[in-house]
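With one protein chain withheld, the remaining protein chains of the complex are depicted in position.
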Amino acid sequence: MSGAANPSANGMGSKTAPYMLILPAILFAFWIIGYPIYDLANMSVHSVNRFGVTTTFNDFNNYSRLFSHQLFVGMLVRTLIWTFGVVVGTIVLSVPVALILNEKFFGRQIARIIIMLPWAVSLTMMAIVWRWSLNGQSGMVNATLYQFGMLQSPIEWLATAGTAFPIEIAVGILVSIPFTVTVFLGGLSSLPSDIFEAARIDGASAWQRFRYLTMPLLKPFLNIVLVLNFIYVFNSFPLIWVMTQGDPANSTDILVTWLYKLAFRYGELGMASALSVVMFLILLALTITYAMLAMRNERRN
Amino acid sequence: MHKTGTRRVLSLLAGAAALVGMSTASDAATIRVVLGYYSAATQGLFEEMAKDYMSKHPGDEVKIEVIQWDNLQQRLTTDIAGGTAPDISMIGTRWLLDYVKNDIAEPMDSYITPEFKAGFIDAFLAPSTLDGKLYGLPIAASARAMYYNKDLLAKAGVNEPPANWDGVVDTAKKIKALGGDSYGFALQGKEIETDAYWYYSLWTHGGEIIKDGKSGVASPEAVAALTLYKSMIDDGLTEPDPTGLNRQDIERLFKQGRVGMILTGPWLRGQIKDEAPTLNYGIAPIPEGTTKATYGVTDTLMVFKSSPNKELAMKFLTETVFTPEWRIKFSKAEGFLPVMKEEAKAFADDPQLKAFTDMLAYAHFAPAVANWEQMVDAIIAALQKTYTGQSQPEPALKEAAATIDGLLQQ
């Protein structure tokens, strides 16, 4: 980033050139992303019927109806459980997996490809296959349990929140591992190997090397992965929508699935737009956190 | 006298001009018909109707589009909002109220003759008549009944299908006593129509979903209706974990011969014929509680007010879709009940269908109220909470009732 110090680096010469170059991207974003944000914000403070006609300013009635809705708190709590569950689970599993994949062993390339596989397959397909696998009467999960004699009568895995929600979290973890492992692998490969060599010569055990060298050095990557995963998972819609659609009795509903129901099933456009704005603000707060973390990293580097 | 004459001539001319204008425009006059998916046959059936119509009216085009029922209402709502509504759509009849209220549905009376109207069975025309005006024509009608597995019941020592709920419980207990992996009574616990499965019990116990403008789902009758199902689950008289099974799942159990009794509609006959031809089953009325009842459902074809081709759209309906020839083909392929008198004659000698049509006298229809989908979800949530043991029938239903009352006041 030495461009400022080096005037000749200004490749295109003209002063307006950089603006012309970024202009299309900015226009695009304002058009397709910016306008909807404005429209949602506007709708959220007006009365609106189910066919989308807005009328009068309604004194934040949409927001008060949203916050006082009997399902709202439950949705929020489940969203937090879902997000923390997936993010924490992903990281706890990804660190050892990345450490293993960073070792040299036979078939490492194949192992890497397999672990990355869920990344290539869409969440929708994953969810469809798992939904079918977990079918109580004919699914392959129960088939496997029967075959090993671990099951006498069918278990309906998706019939109660007690099993359905943890399973959805587990599938969420499964599909989040590839990205997380990738970032950790990138981090591990950037670590200077001579320090580890030195530590080994000094007689540090493997655990000590992990605890006092690897972990602190991976910390910046950990921060990034935490925030990015948090945002992805918070926004994750297809898994739950396909597997249970929030059933039974809203016990697997989270904010995004509820938002979709409010907007497109119930025609509650006022509450839906208010919820969109609330979620946008939550994401914005997370983004700012991320930006601050990233900046701190940059400074350290 | 002279004046009115001129005016008539003028208006005739204007009409002719409009006709000329229309016929040039009608080179491209296309009517779009949106339909709900009943079965793999739906698309082909309506495409043939369209072909038939187009061959009689060259120049007009009828475009058929079939989509999933779960997405249909959402689809239409957003289409209306986006100004891309079709000309004709199939809808659940209860949605009409919303559309009429928001001035979206076109009244049909001025397009049809009294004879055409008289051709329908009155009971099916009633739900789409609002404030004395007809807003839709019933395309499909069904009532529900109880299918029972004759072999399984006989094995349990029951030779006549139970006529009331006590009998159902008793029979289910005997089937349970047989052991094995067969269940007495199928109970649907998730997805579309989970609520309907409970209405059978609600109505036969004398309850109502909405009564005098207020929710009736927490009435003593309603609590009794749900308590009955809950106790059957607890006693192992249904399949385990009903909230894991949707309508297809329980129907499959029946087709596999693994459940004694199931409440459902006429379509299951067709599926059994194809997939389980050896199944020995019978059809009986919905079990009685304090009274007789069944669930009557009609789906309706309506014309949108926004359509530029309303005249044409109505022609397609009156000249093709609702002719005895096409009605009979439709009802045969989809397994619904006849809605026209002429059509009904073709099915007069089908005893199984009679089991359903006999129930029509006791049919209850879903209430025509706004925000119905949200009420359904509240009811389903209450049922699922009870079925999973998360809540007792009464508090769960009270919660749903509060939601429904709130929505009714909107």
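Think of it as A and B in the order they're written, each chain with its own count starting at 1.
Convention: contacts are C-beta pairs under 8 Å (C-beta built on N, C-alpha and C of every residue); 3 or more make two chains touch, one makes a residue touch a chain.
The rule is short, and it goes like this: contacts and distances are computed from a predicted model.
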item: Listed names "Maltose/maltodextrin transport system permease protein MalG", "Paraquat-inducible protein A", "Insulinase family protein" or "Glutamyl-tRNA(Gln) amidotransferase subunit A", matching UniProt entry of the absent chain; value: "Maltose/maltodextrin transport system permease protein MalG"
item: Residue, one of A:73, A:143, A:195 or A:215, that touches the chain absent here; value: A:143
item: Contacting the left-out chain in the complete assembly, out of A:49, A:122 or A:208; value: A:122
item: Touching residue (missing chain; options A:28, A:57 or A:84); value: A:28
item: Candidate in contact with the missing chain, chosen from A:76, A:93 or A:191; value: A:93
item: Residue numbers in chain A that touch the chain omitted from display; value: 1, 3-4, 8-13, 15, 17-22, 24-26, 28-29, 31-33, 35-37, 39-40, 52, 93, 96-97, 100, 103-107, 109, 111-126, 128-133, 137-140, 142-144, 146-147, 154, 174, 177, 179, 182-183, 185-187, 189, 221, 224, 228, 231-232, 235, 237-238, 242, 256, 259-260, 263-264, 269, 272-273, 276, 279-280, 283-284, 286-287, 290-291
item: For chain B, residues in touch with the removed chain; value: 37, 39-40, 65-71, 75, 78-79, 81-84, 181, 192, 247-248, 252, 256, 258, 267, 271, 275
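Keep in mind that, in the parts below, only the chains that are shown with their structure count from here on.
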item: Distance from chain B to chain A - Cα centre to Cα centre, in angstrom; value: 40
item: Chain B residues touching chain A - in the complex, by the definition given at the top; value: 73-74, 77-78, 80-82, 98, 102, 104, 181, 189-191, 240-245, 249, 252-253, 371, 373-374, 377, 380-385, 387-388, 390, 399, 403
item: Contacting residues of chain A [partner chain B, same complex]; value: 49-53, 70, 135-137, 153-161, 245, 247-251, 261, 264-268
